[in-house]
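Below you will find the structure I want to go over with you.
The full complex has more chains than appear here; those shown keep their coordinates.
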Amino acid sequence: MIWGVVTFPGSNCDRDCLHALRHALGFHAERVWHQDRSLAGIDALVLPGGFSYGDYLRTGAVAATSPIMEAVREFASAGLPVLGICNGFQILTEARLLPGTLMRNAGLRFRCRPAWVRVESTRTPFTSSMRRGDLLHLPIAHGEGGYWAGAEEIASLEEGGRIAFRYCDPEGLASQESNPNGSAANVAGVASVEGNVVGLMPHPERASEALLGSADGLALFESAARHMALRAVRAPGRAR
Amino acid sequence: MIPAAVSDAAARAGLSPRDYGEACRRLGRDPNPIEALMIGVMWSEHCGYKHSKKALKRLPSDSPRVLGGPGENAGVVAITPQWALAFKMESHNHPSAVDPYNGAATGIGGIIRDVLAMGARPVALLDSLRFGPLEEPRSRRLFDGVVAGIAGYGNAIGVPTVGGEVVAESCYRDNPLVNVACLGLVRTDRVARSAASGPGNAVVYAGARTGRDGIGGAAFASAELDEGRHSLDRASVQMGDPFTGKSLIEATLEALETGVVIALQDMGAAGLTCAASEMSARGGVGMTIDLDLIPLREEGMRPEEILLSESQERMLLVAGREDAERVAAIYHRWGLAAQVIGAVTAQPRLRITSLGREIVDLPPELVASAPEYDPPVCPPEDLASRWGMDPAAVAAPAGAVLLSLLGHPDVASKRAVFEQYDHMVGVRTIVPPGGDAAVLRLLEAAPLGLALSADGNSRWCRADPRRGAALCVLEAAANLACVGAEPLAVTDCLNFGNPERPEVFWAFREVIDGISDACRALGIPVIGGNVSFYNEAEGGGDRAVFPTPVIGMVGLVEEVAGRPWTGFRRDGNVVLLVGHGGTTLCATLYEKAAGSAPRGRPSDPALGESAATLSCIREAVRLGLVESAHDCSDGGLLVALAEECVLGRRGAEVTMALDHRTCFGEGPARFVVSVRPRHAEELAAVAASRGVPVTVLGRTGGEALRVSPPESCTCGESIDLAVESLTAAWGGLEA
Amino acid sequence: MAVFRVTVMLKPGVLDAPGQAVEQGLRALGYEVERVRIGKVLELSVPEEVGPRLDEICERFLANPLVETWRIEEPREER
């Protein structure tokens, strides 16, 4: 299977994602340019972190107007896996492919540090090989990562198994203290209705080798790969 | 007598009558007003290094690994036959004092582009910061603004900030120091140059468009030329745009990858004037430039504004005529301006046209080489009496002093600062900030890595600039040794007051000699750096900053996995002090915390013995004997012990004399290490073979740091402090 | 209490990177645009008598006088 990693002007984790996919995981991964209009040949897509268009206006807002985003929309509606990491998550909410939005951190400061997240749903390709309640040690690095959605929306996300990850303490408790940015209901990541589009603020690609302090991030990519392999078995005609 | 007309012309160009006369003499005529402005800016201290150039030649700059030393935009040192590093530090003191956010942000942008100009991908930043007392609102505001600016630019551009320092001292109240360093990586066969060559080749402008940025900050106070029209609209500070900066990095590396770029340089201070004249002068060629072709952001810019604009995120390149379009297309694809604006000429003349008229015709060499001065030196009158002073004494028991030193801003945790910096982007950061040196892995040459540290200590340098500067080099090397890194290169930033004052210039020369002494003893080349003079408030004298050299050091780590770290790692390990004894309480943090000015002299750097100790630690780390290592720096031995407890979240039981000098005295190259009991002997052997003393201090374990004096000695009260209280004391500094 | 509105804009000559990014986004969406400038607006609910000090407040705190200009608008009554 072939992974694609989109580079927008200002993306700065695109190379890190390619590194993790190619070297830590041994996958085939290709760069995708923001002005491309097609994702032909790509099986799973990553929108990486960074400061696309300087995060000007709103994080992710300008990148969401890129030509590639039309292709991403089609890709997503074909049920293929899309993972937005950090700025990629922000772009997906701006493109309205994911619900809610990301606000300035409650402390108003950029924060770069390790965090714990708890797997809340296994309905997504990126978590389907995990178990609910699994804990992952993943770094965060953002200034605008406070997840916001209205109370009803949060409830309906919860109901639909669309909250993918929550910030928690090392014991797995989603406490106030473990919430690094004031996210509503400690939400660290959410999924689309179909589950195939996932966004999260923490950086799995920065937790892709023990040398970096954690390899927990690999599970997201491996899970998606397994999901795609099963999908190919179930529906060989649709495999790409 | 200087005729009034001449002194007027000189003043308009920001030149002294003497320099103006020199320019006329070298030129063989009077420069026209625009030419005079260009010379004025390039001959400013900032661009021209008039006072420092001669003295800087004393620094040792060669080593077999050096591929490019001082003079280029950044120094380059080979790491392996295939890969080299580029490394450079720069000050942005004055801009940060005026506008902390934008000043610090553009400092980061500028240093990144110096490294980029060597063809290197920037992979790490360091920031060394000095302010007045942080309890004072003004210093606090500067501090917050500077940290926010570094975060704002560094995080967005995607280069991790992996280390630095924060120091509070009243001499920086009016003159904060913001020194930033950047490390880059480049293939040895792809090191880029700034020397223009090849008559007929195209001169290409690339990056952001030119606006009226920073012109008010440059040397011309041109009421007359300006007719006062724009002054209100115009910002005298530069604004950075990390978004454009990021695209500029990617586009430039892509352009260099094609192999057709012959030379390049950042357009930083003095903008186009500086880049065009330096690139021509280095290549011994000339250039023609048509200002009508420069991509502008604003309408109605005058030629001198275009020539001197300090708009950020711009590069000047030279490429073959037929390759220029290809280069420009790469920049266009990244959404940047790119335009052929002129050509290289064989004749060494910088000829600039505007609206079809030639407005400048200057020898690049003249513009790029400011006069060199030999300023008078004189040691301060009170030096001998200061050296004769005993250190300040504090009456409190050692335990109480320890807690107050741990909470001192210079020592306390910097987490609140470095968490605002993305220190992980790039997936290279193996040892993050928070300990001694940071370690980055080399993805391109696994399992190798690079260790980085930035260190200065102006208390020492104020007391004795030569010793102090040598001690700063040793401290950087000590931080590197803690992770087993062999030093490869030094870059330095020298921050001083007014060099026209003989005591200031004396201290400057002494500092250079001190750095040279230590770098020679350790075999480390100084591959580049920066000088910042005039860091003194109106009134001079004691309103000047202490002599403040900041040393940026990079070293090679042979195997990034399994490095020891600063905190104690497990219970039951043996705690040892490694190093020679010579400590003193003179000019230490202990004195500073007691509110005293530096008295007496700092320790002798004992370079031979210190080098042996450093080599011993590196070897012990390399052999895998060491579980934690931390050098004794600010606050001495007891502070180092406490920090290892805090960072390791465990206590220790230690026996040592508890007089203040033993506890808090500072001296060169001393380490607190912890080793598994079975390795203690081997470590002792490594030390013995180098003649390095080792003292067993005690054992790790428990929930408190317990220190008691040896039975033979009745000096001082025992200490029993819970790690929790140490942590509470140390965790204080909120950014 | 009165509500004052303070608009803070970059000085005319100053690089407006956010404005440029928005121009680009608008064009990508197919709208014709010549130029966009972005600033901040602050709505301050303060006692009437703070009004005369607003200029000083802007200069000291709300704006960066080196690169920004500000405009203070007449107070509206608090709703």
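By written order: A, B and C. Residues from 1 in each chain.
Operating definition for what follows: contacts are C-beta pairs under 8 Å (C-beta built on N, C-alpha and C of every residue); 3 or more make two chains touch, one makes a residue touch a chain.
Not measured: the values here are computed from a predicted model.
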item: Formula for the entire assembly, written in the chain labels shown; value: A x1, B x1, C x2
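In the analysis below, only the chains that are shown with their structure count from here on.
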item: Subunit A and subunit C: spacing of chain centres that average the CA atoms, whole Å; value: 34
item: In subunit B, residues with contacts to at least two other chains; value: 241, 243-244, 335
item: Subunit C, residues touching no fewer than two other chains; value: 17, 21, 24
item: Interface residues, subunit A side, partner subunit C - complex; value: 53-54, 56-57, 61-62, 65-67
item: Of all residues in subunit B, those that touch subunit C in their complex; value: 98-99, 101-102, 208, 211-213, 230, 233-237, 239, 241, 243-244, 297-298, 311-312, 335
item: Residue numbers on subunit C that touch subunit A, as the complex places them; value: 17-18, 20-22, 24-25, 28-29, 38
